[in-house]
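Rather than the whole complex, this shows some of its chains in their spots.
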Amino acid sequence: MALFEGRSLHCRRGGRDVFAALDFALPAGGALLLTGPNGSGKSSLLRLMAGLLKPAGGALLWDGRPIAEAPEEHARRLHYLGHLDAVKPVLSVTENLQFWAALRGTTKALGGSLDAALERFALTDLAAVPGRLLSSGQRRRLALARLVAAPAELWLLDEPSVGLDHASVGRLAAAIAEHRASGGRVVVATHTALDLGDPIPLSLDSLAPPPLPEMVW
Amino acid sequence: MKGFLLVIGRDLRLALRQRADAWLAVLFFVLTAALFPFGIGPEPNLLARIAPGIIWVVALLAVLLSLERLFLADFEDGSLEQLLLSPLPLEAAVLAKVLAHWLTTGLPLIAAAPLLAVLFHMDLAGLGVLMLAMLLGTPILSLVGAVGAALTLGARRGGVLIPLLVLPLYIPALIFGVGAVDAALQGFAARPHLLLLAAVLLVMLVITPLASAAALRQALE
Amino acid sequence: MHRFANPARFTRLADRILPFVAVGTVLALAVGFYLALFVSPPDYQQGESVRIMYVHVPSAWMAMFIYVGIAVASAVALIWRHPLADLAAKASSPIGAGFAFLTLVTGSLWGRPMWGTWWEWDGRLTSMLILFFLYLGHMALLNAFEDSQRGYRAAAILALVGVVNIPIIKFSVDWWSTLHQPTSVMRLDGPTIHPSMLWPLLIVALGFKLYYLTVVLLRIKSELIAARLRALDLAMVKGA
């Protein structure tokens, strides 16, 4: 079964080292929990995993193959949820979701999977509401709905529970559990309690905080 | 291909939902052109003399400015990241967005050209060629401008502002475009100018997607 | 002040007024145009084309009148936050733009026979063109926001800034057009025109005013209904 691993990863941002010599291995059905103080590099690591950032050193491998060799292929197998929600104010909740799902090519199953996704995050009665009217948490939930609307093997979640109320956090945990049960894997960076069952902990804390930047322009 | 159409459809829908947008470029086009008589004076034959040049320069500005925000909204709300991670190649996405944009701004400009021709007392004999030239020219402007727009995104984090470096790239389109009209007005063949425009257009169709996509990738780092 | 803020009450009032203004519009325009087209004499130098004036001039007047109306409504809306004033302003600007446009079109149609071109950069023409753009700006701003309330407020402020500037603009444009050699148009001036032309002019003008009133009332009503429908949509959305 394929393994998603990082080997001696080295990340530089804004001219300074964020972390170095970082290794991880994530089997199918596994969950990787990123913890660490602010600025320790959780978001950076997730962007590395998504291929949005290029590592300054080391490599990310999928089933032993460097993802750098086939970035499109890697992109197709992952969902990345950053700090931004990618919600269009003038499109309704459904339209917002539909576009991204359709882009993932799951048009045929659409009708069903869309409603299911909305249901999953209690957005059903907001379905017709334009994105601009959503509160911060509602918008976040819409972003989460993308995960289930179109299937993807690897979920990369950056503080997914930000702004969610209690009920919604529960729904998120359930969605993750189900995803993993069906062999999916997930990487989560969070500061708040989020039940992942048996996550593989990865603390970026250990890496000494970088000194003052050499070159601040 | 499906993704390509999806993106076009989405951008068109966004543009139509906010009806104003489609009009703004045209209005800017007409308004800005209308400023020149105030600066230059109302003498009909002087205006007629410089009409083609003014119309082209203003069209060029209208496209450039409306394009500045082509990628901005998607960049700021995170849609661009998602687009980059979607199965659709970023190059295709760029082309789709530019096309959608041209449909909602370039075309209206061409439709408004006759109005300006009248306002500037331009000899209407040249009108046909003017519009034909714009039909070939405005897509060039959109394509070139898209590169600038993509480059600006990265630059927003306090770099130099690039779209101005794009302005010089507009000069060929400008020269051939005006050349075609002047030729028609003086009774020469406009054909060669138009062919040159078409050639430039083809080149840009190749360059733009690559350049813009590259710029967008680094903007998202 | 807010007595008519209640949509129901306003609608009732409007329904009572509408029939009269509507009929009035039809009558005035019918009589006015009849006099204009058949009774009034052709102009000794402009011939039949002078009849365009009977549309041209009144619409020019309306275009100017309506912008002032919008400014007043805007002031009311900003000071007393009176919702109907917002709607009135919103309802007015397309009509004003329409009249400005009509002035431009009839003008240029008139210009064709008069000075052989569709357009002259004459002071009066030009300031009408600018007024037309001011209208477009007002309309665009009204519709530029996701939240209609914001559109109202912004447009109201713009309208007020606009009226302050219009005199400056008109003055500067006249200064400009006389500064360069004045294009010798508009030989006949309003005040000095013959009664047989003045009467139809005034009657058509009245017709236009009534027409404006009619359309504004109708548009406000439809705005109220639209708002109600939007509210129904949203009401189906439970907060969470």
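Which chain is which? They are A, B and C, in the order written, and residues in each are numbered from 1.
The working rule: contacts are C-beta pairs under 8 Å (C-beta built on N, C-alpha and C of every residue); 3 or more make two chains touch, one makes a residue touch a chain.
Note that the structure is a prediction, hence the values are computed from the model and not measured.
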item	value
Full complex expressed as chain labels with copy numbers, beyond the one copy shown	A x2, B x2, C x1
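As a convention for this text, only the chains that are shown with their structure count from here on.
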item	value
Centre-most chain, if every chain is reduced to its averaged C-alpha atoms	B
Relative to subunit B, chain with the most remote C-alpha centre	A
Best-connected chain pair, where connection means C-beta pairs in contact	A-B
Inter-chain centre distance, subunit B versus subunit C - centres from mean C-alpha coordinates, in Å	34
Centroid spacing, where centroids are CA-atom means, of subunit A and subunit B in whole angstrom	37
Intercentroid distance (Cα basis), subunit C paired with subunit A, Å	55
Subunit B: positions in contact with at least two other chains	18
Shared interface positions of subunit A, touching two or more other chains	90
Complex contacts: residues of subunit C adjacent to subunit A	146-147, 233-234, 236-238, 240
Interface residues, subunit B side, partner subunit A - complex	2-3, 6-7, 10, 13-14, 17-18, 76-79, 81-89, 220-221
Residues of subunit A that touch subunit C when the two form their complex	89-90, 122, 125-126, 128-130, 132-133, 138, 165
